[in-house]
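Here the complex is missing a single protein chain, while all its other protein chains stay put.
Take a look at chain A:
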Amino acid sequence: MNEQRNLWIAIAASVAILVGFQFFFAPEPAPQDREAQVREQLDVNGNIAPQTASNVPSVPGGAAPAAPVVNRDAALAKAPRIKIETPRVEGSIRLVGGVIDDIQLQDYRETEEPDSPLIHVLNPTGSDNAYFAEFGWVAADRSVSVPNSDTQWTASSNELTPSKPVTLSWNNGSGLTFNREISIDDNYMFSIKQSVKNDSGSDVTLYPYGLISRKGKPTTAGFYILHEGPLGVIDGTLTEIDYDDLAEDGAVEKKTTGGWLGITDKYWLVALAPSSDEALTTRFSHHVAENSDKYQTDYLGAARTVAAGSEAASETRLFAGAKEVSLLDQYANDYGITNFDLAIDFGWFYFLTKPFFLFLQWLNHLVGNFGVSILIFTVLVKAVMYPLANKSYKSMSAMKKLQPQITKMREQFKDDRQRQQQEMMALYKREKINPASGCLPIVVQIPVFFALYKVLFVNIEMRHAPFFGWIQDLSAPDPTSLFNLFGLIPWDPPQMLMIGVWPLIMGITMFLQQKLNPAPADPTQAKIMMFLPLIFTFMLASFPAGLVIYWAWNNLLSIAQQRYIMYKMGI
């Protein structure tokens, strides 16, 4: 009776897991609490007011033209622009406002099709998914005219290349001349040097600022093991804020010297890295404008009191591109950007995930197929664990052989757990079974497998990387489904039923592997064990194929190792 109930509890738990999985992992719609959003907007507008209580001005809300929203190309065609051209980046700078709002990556496409559109990291102001970086000065005295998003800058050239920086200049008409020198390297790093010359005859106090503004919440992968959204390394510590939390909990303001801040997608990053000796007030905020969410990450530098006749300057860098780990490391090193590599979500097991990451990339460059690299890497990890696993497999196989005796013994002492445990040990002794390798090695291995899992999840090299046959993108779920007989029936099953070939192989190998182990003493555990492969098959079906392949391969290797031992032991 009790057993029966436990079984039902187990089934209910399984269903709860499946449903919970859909609930937590499926991308959720943006919250629709109008009232909160309006309040939020008022708060933000209040913030933009010139003077706060502490008499320190705040960063403006970023360029927000009143013109109707248009598509990317139309927005680009609207204002005069400076062309950006490098081996890896094409884009432009809007001359009005001097905003960097158009970056296209030449090495990355939206899908694995060779003619699919290139990835756009930044999008022009005025387009429906505007995403841009803006720089400038805030004056302590509001009557001093400083450049803003409508400023008509004069450019030294109409093209920016790695060998040819461009300088924007503007005079406020009452003695202040603002200059902005923008340069770019061969990869994804801009350098922005702002300076101001004061010929006005009186002192002015100015604060440099930089901001990244993004309109609309992008579609995120929705997996809680990966952060997408505003982030930064503030005071040496990684700060990650979810889009939804920012909208619900309001702005986050923190002070730091050095570090960086920005907004990240799974593979792309836009980040500001001001000079490492600049004291900054950083802010992450959200507000609603033109019926869409706007997320902003900004910093305000230290005050510069520019005496009449003198000059002041401020320098920052802007990263806009793909999160290639070696590139981020190089920038961190060259420019002293603290923990810049944490833009890649390495997670808690950084000390494991990062070396795994680098090793996998090295393997991939060696063999040229990321799927094969995963297989090789798994074999190597297994090889390191081999002696420990062997010991446990031997013990388990012996137990498996003695299963009938154990069952009988358990039946005999079914009301006396202590007696069962003692008899079990006596059996070990009588049959001369060596003890297994222990729980500690297992506990130590869990982070290793979790780290490997995480690496596969975040690794940019897995993106659009083909394996063999129907797997053309290791970072996407297996596109086949059992429920249309793998494409034989012309029907697109719902997401829930997209159970591909690889998830099935994973489920079957998991089932086979469990069969090799002795049945657990606990009846509930035994019942759940039967359902586990099924649950995992459904759960993993929506995971990146590369992960499922890793898991299936890992199972296969375990089975092979255990079978071999059983064969040698004559079981």
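Definition applied: a residue touches a chain if its C-beta (ideal position, glycine included) is under 8 Å from a C-beta of that chain, and two chains touch if they have at least 3 such contacts; residues count from 1.
The rule is simple: contacts and distances are computed from a predicted model.
Enquirer: What is the missing chain called in its UniProt entry, if the choices are "PqqA peptide cyclase", "Amino acid ABC transporter permease", "Putative membrane protein insertion efficiency factor" or "Cytochrome ubiquinol oxidase subunit I"?
Expert: "Putative membrane protein insertion efficiency factor"
Enquirer: Would you mind spotting which of A:G216, A:G250, A:P441 or A:P479 touches the chain that isn't drawn?
Expert: Considering all chains, including the one not shown, the answer is A:P441.
Enquirer: Please pick, from A:I376, A:M409, A:L482 or A:M529, the residue that touches the omitted chain in the full complex.
Expert: Within the whole complex, the residue contacting the unshown chain is A:M529.
Enquirer: Check the options A:A313, A:V372 or A:L388 and report the residue that touches the missing chain.
Expert: Residue touching the chain left out of view: A:L388.
Enquirer: Among A:L269, A:L300, A:A476 or A:M510, which residue is in touch with the absent chain?
Expert: Candidates A:L269, A:L300, A:A476 or A:M510; residue touching the omitted chain: A:M510.
Enquirer: Contacts of chain A with the missing chain: which residues?
Expert: Residues 6, 10, 13, 388, 391-393, 395-396, 399, 417-419, 421-422, 424-426, 429, 434-443, 510, 513-514, 517-518, 520, 522, 524-525, 528-529, 532, 536, 558 of chain A touch the chain absent from view.
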